[in-house]
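Input: one structure, supplied below.
Let's look at subunit A:
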Amino acid sequence: MNAALAFIAVLTLASAAVAMALRNLIHSALLLIASWFGLAAFYLWAGAEFVAFAQVLVYVGAISMVVLFAVLLTRRSRQDLAVEPASLGRALSALLVGATVAVVLARAIFATPLAVAPTATPTISVRQLGAQLMGPHAAALLVVGVILTVALLGAVVLAATDRADSKENAP
Partner candidate 1 sequence: MLGSGLLQGLGVTAKNFVGSFHDPARLTTTEYPEVKTKLPEAYRNFPFLVSENATDPMGTLRCVACQICEKECPPQCIFIEKSKDKKPDATGKLQLFPAVFDIDVSVCMSCQICVEVCPFDAIKMDQDFEIATTDRFTGLMLDKHALAKPNSYFHEIHPTDAAEVDGRLAAERKAAEEKAKAAAAAKAALAAAPKPAPAALAATAKPPAAPSAEAPKTPPAA
Partner candidate 2 sequence: MSAIAATEPFLERAPQLLRDAATGFLPEPWRWLVNSLIAIGVILAVFGTLFAFLTLAERKILGRVQNRPGPNRTPLPFIKIKFFGLAQPFADGVKSLTKEDIVPRDADQVLHFLAPVVLLAFSIITFAVIPFGRHLVPVELDAGVLYFFAAGAATELAVFMAGWASHNKYSLLAAMRALAQLISYELPLLLAWVPVVLVAGSLSTTEIVTAQAGWKFGFLPHWYVFTPWGFAGFVIFIVAALAESNRSPFDLPEAESELIAGHLTEYSGFKYALFFMAEYFGMIALSGMAITLFLGGWRAPLPFLEWIPSYAWFGAKLIVLLLGFIWIRATFPRLRMDQLTRFAWKFLVPLALINLGNAAFWSLTSHWTGALQLIRWAVSLVLIVGPFVLMGRKLSAGVAPRVYRYAPS
Partner candidate 3 sequence: MESAEQIRDRLLAQFPGAEISVVTNPGVAAQHSLLLGAAHARAIAEFLRDDANLKLDQCSNVTGIDWPEKEIIETTKSTVPDPAGGPAKVVELKTKRIQPGCLEVVYHLYSIALRHGPVVLRLRTGNRTDQSTVPSLTPVWRACEFQEREVFDLYGVVFEGHPDLRRILMWDAFKDHPMRRDYVEPDDYEWEPTPHGAVLEKAKAHYPAPSVAAVPAAEGAKP
């Protein structure tokens, strides 16, 4: 089972890394979407079909469109795009930030008392999942919905503002 897990992990991390490295924004956006697929694969491996399909439906279906629209619509102006060559200062600060995040994550993982013995993954049907979602966790579900709409509205507002100030400097 670990082989499959390792394979999925490598795929997800690889696509995320390449996404960062590429200069071509559209390619990196698409590779980001590929890494979301990797995430869904994790859920499938863990046997949580519902979450995996929800992840694919929400992220790859809708959020990818928002990301691509955002990339298209918000090319604000000339300076923004000209990416300066990688100077030493920037590399160092990037490393610093990466290190701090790694440390915090490591502490959290090792601090939690994980049950060593692998317990059988509980197979709960979608109906019980639904009951849980609609029952105690209804609030969380609504909040997630609100976040997604906010993201979409944000893109529209950004595009709208671009239209406003672009009228002055349009040739």
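Please note the rule applied: a residue touches a chain if its C-beta (ideal position, glycine included) is under 8 Å from a C-beta of that chain, and two chains touch if they have at least 3 such contacts; residues count from 1.
The candidates were selected such that all candidates are chains of the complex that A comes from, given by their letters.
Everything quoted here is computed from the prediction, not taken from an experiment.
Participant: Which candidate touches subunit A in this complex: 1, 2 or 3?
Facilitator: Answer for subunit A among the listed options: 2.
Participant: Where on subunit A does candidate 2 make contact in their complex?
Facilitator: 26-27, 30, 33, 49-50, 53-54, 56-57, 60-62, 64-65, 68-69, 125-127
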